[in-house]
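All protein chains but one are shown at their positions in the complex.
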């Protein structure tokens, strides 16, 4: 199995699929090709939330604002999974999650992918990452180290990318918006447990009820809930939370839980 | 084979795919993940028009404005097909169509799906429906009754959803817009046969020629035609019918066929 994720829109992913299927007989599964464009941090959130749900596979992930620069192309093995990506931090959160989810002590190893000529300077998805993912799939993840395309490197020397940890100031949890989803739901980095027992809270001063399902408020009304990823979300029933709360990815989200409930 | 249809946009369907492929080795086929959002009636139209074209399969269908409420999760077997969905009527039109299309007397049975903890309150696609679809696929549709996740229920006790039947008032067929497609074509519930022999008709008083192909009118001009689903459509050659006729899903569409032609 080989999954694909990118911010390439359409029809560029088809070029990657053609390259892969010309080299290996794989079941292809699209994760998404409209990951947050040129935003490795937001894209890394979605990879962390989706890839660990899959059985062992090769995962081709490309959100690559630095394409054509000297940023490295890397592959990382975590147990029976292998991931291929630009070295911009995109992989680090999902690699940590995969390692945490695996019983025992899974083999983890990082490799630099050789960029062979003639690679285009603008479409390494087709010219570098897809061939590498196909090569790893064809060979088998457990034999990744034998690939002539790959040279061992230190994972700790790869670019890291960590989501911020919220801090607490009295009855305010000082958080941040990680991503806004396709529905306009605003996903923060504040763990859902912070809302345990809270019936009403504020986000940057804007009050909303804390509920467990959208329909507990009228259509068009704001709500706070613990989303499917386990974090506090700022949403609107049948509407867009990002617009109602005035929030975008990267914004501060100070959540006040001290109000009388 | 396992098909997937939802209004989840992106990248949430990937979570369902990961859950499924972790549990069963299925050929996945996406029907659509941009079904009319939170609109089970319009979505049910598309399911009825597409799912019966497939060979026997498990069909995972989620348009679920009531997620997290006490609406049931259900599975329905129709012959060699099985369908999994929230109990909001979404499945009923396609179940009727599948039963009609099947020779003889196909076995039809409905089941309630157990909602196991810890299911999120907002993403039953990942936590309830995908596991159930995978379980049915892995077991085989003919052995669906053996699944420990499922309890038999009466199909007639499930929420029903029927498309309205047009009525006739003299030379006016009083219909309704079922859905507007991605091109802006307005699909009514009026059977195409009503336009047989008619060369010009009106929709809510707006006149347009009745033609069999779009190019019979100039680009930008309105037309009426019998669409690929067999219903009267209000369209525009190289344009959007919904804008030109001022129609949206659920609107009345009174089609006058009495004009001199």
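As written, the chain order gives the labels A and B, with residue 1 at the start of each chain.
The rule is short, and it goes like this: a contact is a pair of C-beta atoms (placed from the backbone, for glycine too) under 8 Å apart; a residue touches a chain by one contact, two chains touch by 3 or more.
Quantities reported herein were computed from a predicted structural model and do not represent experimental measurements.
Here one chain is not drawn; of A:19, A:136 or A:149, the residue touching it is A:19. Among A:122, A:151, A:196 or A:252, only A:122 touches the chain that is left out of the view.
Contact with the chain not shown here comes from a single listed residue; of B:16, B:31 or B:134, that residue is B:31. Within chain B, the residues in touch with the undisplayed chain are 1, 3, 5, 29-32, 34-35, 46, 49-55, 181-183, 212-215, 225-228, 238.
For chain A, the list of residues touching the undisplayed chain reads 8-12, 14-15, 17-19, 21-22, 28, 37-38, 65-69, 120-123, 126-127.
Throughout what follows, only the chains that are shown with their structure count from here on.
Separation between the centroids of chain A and chain B, computed from CA atoms only, is 32 Å.
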